[in-house]
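Please find one structure pasted underneath; my questions will follow.
A single protein chain has been removed from this complex, and every other one stays in its place.
Note that the chains are named A and B in the order they appear, and that numbering of residues resets to 1 at the start of each chain.
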Amino acid sequence: MTWLPEASAHAMRIDILLAGLVIISLAVLGLVFGLMVLNVLRFRAGRTTAIARAIAEHKSWGFEIAWTSATLAIFFGLFLWATQLYVVGFRPPADAIQIYVTGKQWMWKIQYPGGQREINALHVPVGRPVRLLLTSEDVIHDFSIPALRIKHDVLPGRYQSLWFTATQTGSFRLYCTQFCGLGHSRMTATLTVMNATDYAGWLNSAPASGSLATVGEALFIRSGCSGCHASSRYAPDAGDTSRAPSMVGLYGSRVVLADGRATVADAAFLHDSILDPPRRQGASFATEMPSFRGVLAEDDLAALVAYLQTLSPSLPPEAGN
Amino acid sequence: MSDGSVLDHHSPYETPLHRDESAIAGMWLFLASEALLFGGLFLVCLVYSQTRAGGWAEGVRHTNLAIGAVNTLILITSSAVYTMAVESGRRGDNRGVVRAGLGAAGLGLAFLVLKGVEWGQEFSENLFPGPHFALHGPEAGAAALFYSFYFLATFLHGMHMVVGIGLILWICRKARQGAFSPAWSTPVDIVGLYWSFVDLIWMLLFPLLYLIGRA
């Protein structure tokens, strides 16, 4: 058995945190077991000299306050340390390569921006941030990469995000770690981290039916989106937003919803809006958008979202093409 | 056991008063537990009526406000009538308990009958969520969620009504046997607590199912 590799700087930081926790635990365990053994040795019935009870009772308040505050102080330090490492997971870099991951009983479907598709295998380049957009077609799964010390649940009908920068080339195991039915233990996959040239070569050799955005563009027309939503390329033309909001520049913009909530139109927002169309504040469009739940599969949604992102050219273009 | 003013030999209590106080405390605790049972249901309502506001309101607009309002009045009246049973019990007036109890139970039954009529209408209009659900449009999913909540909530409340009516009839039977006296009428009080609770739950359900979002 080999020790679990640390395939990212984050993994190393997590291991230091875990080491810290182990050291604190060993110290406390040493204290508890040590005191228990010492007490038993010193105070066995019939062979000891005892401390007067009255004294022990009087000291009690001082002891209680001391160990309560010591515990609290240590815990608070741990809390801050661990939280700060967790927050990082919510801040993916803007230039990350976006890869779509769809869980399905019992396999992982991976779609790359260049249109490549894989089952149960994920290829990423070393040293570049990668952002996974996770969703499920059926039950809840969980995408877990122990070598990177990260995981996230994969929920049906919405996007979750997980990002990392691998620093070590090689193959690492991936698991589904949320029980998902009969084949749960067989829902594993391999993460392959490659250097930049190998990765470019792999992207070229992998079969792709047009980039993800191209596929999405075709879907945009075929599913009828272009009938209402302006995208500057197809009728109705860019100016006509009477029927539905324009898709140009939507990705990354701020949207105010009917109930007053403001949100940034990120990938998850686009995805969820296709399934459950939201109402915008002050918007009155000629037609109401139907839900595409059950009409579009998760693969299609990934392609559509990738296409919509290309309509905001001011933002960092989807990397990896 | 029929005469509650004395303790049976195995009782853990010193005096009948001690026992009756404990019984009332037990009922309050049980009602706290019941409140949290319905609390879970109200949580679902709270979440979806916010996150899926449009469709939820659509569902609310399709409920039968007239029957709901009449039923609310019936239930409030029933609770009020039952308080007369409590008063009679404290005076030891067993015939008064029977009269008020039967009145309260009758009103409760009327509530259930009306509720049944309402359900019947809703079933015939295909408002029960499923493949033939009557409401369409983009918000149909949320409207179906509302009707899931509606049917489960009214079913559970209805079950509580059935239990409550049963308890009131049991009180009436005891009263006919002359069980209550100025010294002892605790069961009348305890059933009263439960009946008021069932009433209270409806006071919360009524606005949630019929009013909020209707305008």
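Please note the rule applied: a residue touches a chain if its C-beta (ideal position, glycine included) is under 8 Å from a C-beta of that chain, and two chains touch if they have at least 3 such contacts.
To be clear about the criterion, contacts and distances are computed from a predicted model.
Choosing from "ABC transporter substrate-binding protein", "Cytochrome c oxidase subunit I", "Serine kinase" or "Phosphate transport system permease protein PstA", the protein name stored in UniProt for the chain missing from the display reads "Cytochrome c oxidase subunit I".
In the whole complex the chain that is left out makes contact with A, B. When the whole complex is considered, the residue among B:16, B:96, B:141 or B:207 that touches the unshown chain is B:141. By the touch rule set out above, chain A reaches the unshown chain at residues 1-4, 13-14, 17-18, 21, 24-25, 28-29, 32-33, 35-36, 39-40, 43-46, 48-53, 56-57, 60, 63-64, 67-68, 71-72, 75-76, 78-79, 81-90, 105, 138-140, 142, 144, 146-147, 149-153, 155-158, 160, 173, 175-186, 188, 293-294. The omitted chain makes contact with chain B at the following residues, 10-13, 18, 21-23, 25-26, 29-30, 32-41, 43-44, 47-48, 51-52, 55, 128-130, 141-142, 144-145, 147-149, 151-152, 156.
Rule of thumb we're sticking to: only the chains that are shown with their structure count from here on.
Centre-to-centre spacing of chain A and chain B amounts to 45 Å, using the average Cα coordinate of each chain.
Residues 258-259, 276-277, 279, 288-291, 293 of chain A are the ones that touch chain B when the two sit in their complex. Against chain A, in their complex, chain B makes its touches with residues 50, 53-54, 137-138, 141.
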